[in-house]
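One protein chain omitted, others in place.
Moving on, here comes chain A:
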Amino acid sequence: MKQMNLLQAVNQALTLAMERDASVLCFGEDVGHFGGVFRATSGLQDKYGEDRCFNTPLTEQGIVGFANGLAAKGLKPVAEIQFADYIFPAFDQLVNETAKFRYRSGNQFNVGGLVVRTPYGGGIAGGHYHSQSPEAYFVHTPGLRVVVPRGPVQAKGLLLAAIACPDPVIFFEPKRLYRAAVAEVDEGYYQLPLDRAEVVREGSDITLLAWGAQMDYLLKAADLADNAGISCEVIDLQSLLPWDEDTVVESVLKTGRLLISHEAPLTGGFGAEIAATVQERCFLYLESPIARVCGLDTPFPLALEKRYMPDQHRIFDAINATMNF
């Protein structure tokens, strides 16, 4: 066990993956010698050579198209998109190609082994184009897996599982927590399951659900609620596609209430999908409407970032409203 932050955990996962399997490659903008703008890939080029860890030209669609070809050839590319805000030039390659390789070829070709890592989310004074949470665009695409870790332990185990996974994975890394989240991490190789939500805290009055960086606020809100005598069950979804319906449903059947929180805008956000499924499967057990505490339907702001964020206070307010419906 060793204390490390989320970034170090990612770096260690990549190191272990490249160590174990010569077909794992890491590349992207500034990823080679420099180690990526957040240094997630630092040291990898020194250890594994320029053929396996390298800079690419500045072309997101090129990076993902190239990764598709590599993965179809049987290698395991771990491509970095510098910021999730810049994943959109690669949208077509991800949605039309990565996601559909296996299906359209009748499983003659697939790009399992492909992982796209990308830092996402706000809270770092990044303004418009360094803060977005674009997961909802991708969870609408059958064939992709979408994974979001909340801390160093999860980041390492989920990333190693993503690299070993026979399906392509988009791995959103909460950059606000890169250095802020520190934990004791097992230094050995381990994987965490990609199809399980984790019940982080048990409770009986209301289920709180989020993923990635939002878990931090959710847990703080649960503490506030606890002080107010409300017992919260807190769930980290971890994998957004496919997502673990059963764990969520089971919890809501127990608590009778659900609050979902995400940083991305409310409308068409993934919270809407979860709410729809839960009301289908838990209708008669619900004691109040499913609450959503999300980003506003605006672009991500800079100066008013704090007000935009669905933080513990907004979540706590919503918990109270739900309890007193």
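Here is the rule we use: a residue touches a chain if its C-beta (ideal position, glycine included) is under 8 Å from a C-beta of that chain, and two chains touch if they have at least 3 such contacts; residues count from 1.
Operating definition for what follows: contacts and distances are computed from a predicted model.
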- Task: Consult the UniProt record of the chain that does not appear here and report its protein name from "Multisubunit sodium/proton antiporter MrpC subunit", "2-oxoisovalerate dehydrogenase subunit alpha", "NADH-quinone oxidoreductase subunit F" or "Monosaccharide ABC transporter membrane protein (CUT2 family)".
- Result: "2-oxoisovalerate dehydrogenase subunit alpha"
- Note on the structure: Contacting the left-out chain: of A:Leu75, A:Ile163, A:Ala197 or A:Met215, that is A:Leu75
- Query: Hey, which of A:Leu6, A:Val31, A:Ala67 or A:Ala210 is the one touching the hidden chain?
  - Reply: A:Ala67
- Message: Could you pull out which residues of chain A are in touch with the chain that's been left out?
- Response: 25, 51-52, 54, 56-57, 59, 61-75, 77, 89, 92-93, 96-97, 100-110, 112, 142-143, 145, 165-167, 195, 242-243, 245-246, 280-281
